[in-house]
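Complex shown without one protein chain; remaining protein chains in place.
Right, chain A next:
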Amino acid sequence: MDGVNYLHVKVGGLLFVATTRVNLSPALVLELLQRIARVTKDYLGILNEDSLRKNFVLVYELLDEMIDFGYPQTTSTEALKSFVFNEPVVIDAARLPSLGPAALFIQGSKRVPGTSVTKSVVANEPGGRKREEVFVDIIEKISVTFNAAGYILTSEIDGTIQMKSYLSGNPEIRVALNEDLSIGRNEYGGGFGGGVGMVILDDCNFHESVRLDDFETDHYLTLVPPDGEFPVMNYRMTQEFKPPFKVFPVIEEAGPFKAEIVLKVRADFPATVTANTVVLRVPLPKTTSRVSFEMEPGAVGQSTDFKEANKTIEWSCRKIVGGSEHTLRAKLTLTQERNANIKKEAGPISMSFTIPMFNASRLAVRYLQVVKKSKSYNPYRWVRYVTHSNSYVIRT
């Protein structure tokens, strides 16, 4: 526009915008904006309009140090600490309804990186004593497409190991991953020759601070974590895995103006794990005028909705325990005589969910070792897993 290019990223409902008149790398700008958002979040604890408004000065200060005359300078939270002096005005998280755990999960599923699984302590707790903590989150987004016969057409896992460190003195940390991990499919003849138990990643990339000296042999990453939140490693995997949910849709014709859809969902994961905020969406034929639902007896925390505007039914379950099965029956009333192929008009079914403490890839952190400086030094270490749905589609 007028020779000015506008680039933006959207993080947590805020838009970070950059403008440029030269033909520079879009990836650079977007990464930078993303980084600015993350650093700001590290400083403010929470990133939203209110916290920005209360911390104008601090944000200016940060921007001043991060970018000089349009050239990025330092963007690591840790390095900035020595230049930035304003104290953040901390916004109380509890007062903000939008930041409940559920909201965070939703953000996560929108592929916002830098969203830690649960809210943790704010970076600079003013006055208070800092708690020695380090969080490692393994966040996986899974994409699966089933065909009409229930077979998996494509499946992919995009995972991130996120770390958020509040350790003083920046000690070295060792993250040990699965013993049976291997990277690159080609080495093992297409990835299937490597044994059934193997965890095979197609490809991965690492944060700057990670040293990979021992990765090839012992599968651990050594790093000196910078302050704040950052992705240690991103990985991608197309190895076959057991999808956490199976959906069996049945579409039946029940007369010229009626049809019935039966959805059965089976949770294929251990009973110790519970999936949250499971939502199934089924697009219906355009001629659908009314839908009546029949839930299974004794269903708790389930709700159903027919969205008139886009002719979709939504079935949401707050919780699904591993190993359980749930069914929903939906009776449709059509305004026109249905076509021969109602199956073509309904679907594909899409599903979204979050499963804490579960990861489909079986990539695991065996241990997390903080290289100790003294005997008494024993920081809290947290390792958490979560699996989000990215694109979970069941074709009909």
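In this section, a contact is a pair of C-beta atoms (placed from the backbone, for glycine too) under 8 Å apart; a residue touches a chain by one contact, two chains touch by 3 or more; residues count from 1.
The rule we apply is simple: contacts and distances are computed from a predicted model.
Only one chain is not pictured, and the protein name UniProt records for it, out of "Translation initiation factor eIF2B subunit delta", "Autophagy-related protein 13", "Beta-adaptin-like protein" or "Cell division cycle protein 20 homolog", is "Beta-adaptin-like protein". In the complete assembly, the contact with the undisplayed chain comes from A:H207, out of A:H207, A:R266 or A:K331.
Considering the complete assembly, chain A touches the hidden chain via residues 2-3, 5, 7-11, 20-28, 30-32, 34, 53, 56-57, 60-61, 64, 68-69, 71-76, 82-83, 85-86, 110-113, 141, 143, 145, 153-154, 156, 158, 160, 184, 202-208, 231, 233-236, 238, 283, 310, 339, 341, 344-345, 348, 350, 390-393, 395.
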